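A protein chain is absent from this complex, but the other protein chains hold their places.
So, subunit A:
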Amino acid sequence: MNSPSAQFVSSRRMSVYDPIHQINMWGEGFKSNGNLSASIPLIDEADLKFDSSQSEDASHGMLGTSNKYEQEANRPIDKIQRRLAQNREAARKSRLRKKAYVQQLESSRLKLVQLEQELERVRQQGMYMGGGLDSNNMCFAGPVNPGIAAFEMEYGHWVDEQNRQISEMRNALNSHISDIELRMLVDGMMNHYAEIYRMKSAAAKTDVFYVMSGMWKTTAERFFLWIGGFRPSELLKILGPMIEPLTEQQRLDIDNLGQSCQQAEDALSQGMEKLRQTLADSVAAGQFIEGTYIPQMATAMEKLEALVSFVNQETLQQMSRTLTIRQSARCLLALGEYFQRLRALSSLWSNRPREPA
């Protein structure tokens, strides 16, 4: 008789303490997002259950003491509950404020970097145009095409955004975000690539040779230049190791994609060759006297350039269709980092410390 009642007492005591703890947890949840209100009645249910089981027990004395215990505990519970909930609310608000402040700082910092880069660019252009040390000549040797100048500035912003997206993707893949959020990041990066393709096409309309020669790219990127862009088969080569493990079906699909890319590339290269030949012949035959502008030639080159962008875009799309969302995310991250490194390579190599002459 003693042991069952002792058992009941201790478990009753526990149930008194547990509801306090649980009320506070649920109280917080209830206050902050209103979702857990359903859980609060559970406490009462739990208490009721214990009460009913208690009443079935023979000892009334025990029932009496447990009730008194419960009443005394209830009043401090209210106050504690309220105070803790208010604390939590204040802490949450403070965290949100801090987050907003940090975000503001980050965007200001980004803007600062952009402005610095623009300043540097303008300064360099000024040096180029100035020519010699003291010459105050007014002849501009730098790019005067306003469309191109605008493109270069936009490209700088594009690269900054790209770098930001790459960091975001890296963090996302290291943490454990949901597939839905990951998809949003993937779509964001794909759209960002679509953006540079649009910009390139617009720039090609003002100066197609500029775009075809990849003048806006760093020297290392230009080393891999192909019709003003990047070979889709190169893209696949870079991504290859990043997407393991693959299912058999995926492997087959990726192989087929590689083959299709190669065929498309070859066809485009041959088209480019033909265009070059036509242009060379025309120049030799004196058709471009004093550089007269022939619309068909420019249109053909613009179309080719657009096609290269298009093929690259389609390749990325097909990859994302074949892969899981996580694999796609890893691919895009790898691609972004590859180009980051390539860009860094240019400045590292050209700025390396040299042997004194």
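Here is the rule we use: contacts are C-beta pairs under 8 Å (C-beta built on N, C-alpha and C of every residue); 3 or more make two chains touch, one makes a residue touch a chain; residues count from 1.
Methods note: contacts and distances are computed from a predicted model.
Going by its UniProt record, the hidden chain of the complex is named "Glutaredoxin-C1 protein" among "serine C-palmitoyltransferase", "Proteasome subunit beta", "Collectrin" or "Glutaredoxin-C1 protein".
Remark: the omitted chain is touched by one listed residue; of A:Gln165, A:Thr315 or A:Ser328 this is A:Thr315.
Of the options A:Ser213, A:Gln263, A:Gln287 or A:Ser347, the residue whose C-beta touches the omitted chain is A:Gln263.
The chain not shown here touches subunit A at positions 253, 256-257, 260-261, 263-264, 266-268, 270-272, 274-275, 278, 300, 303-304, 307, 310-311, 314-315, 317-318, 321.
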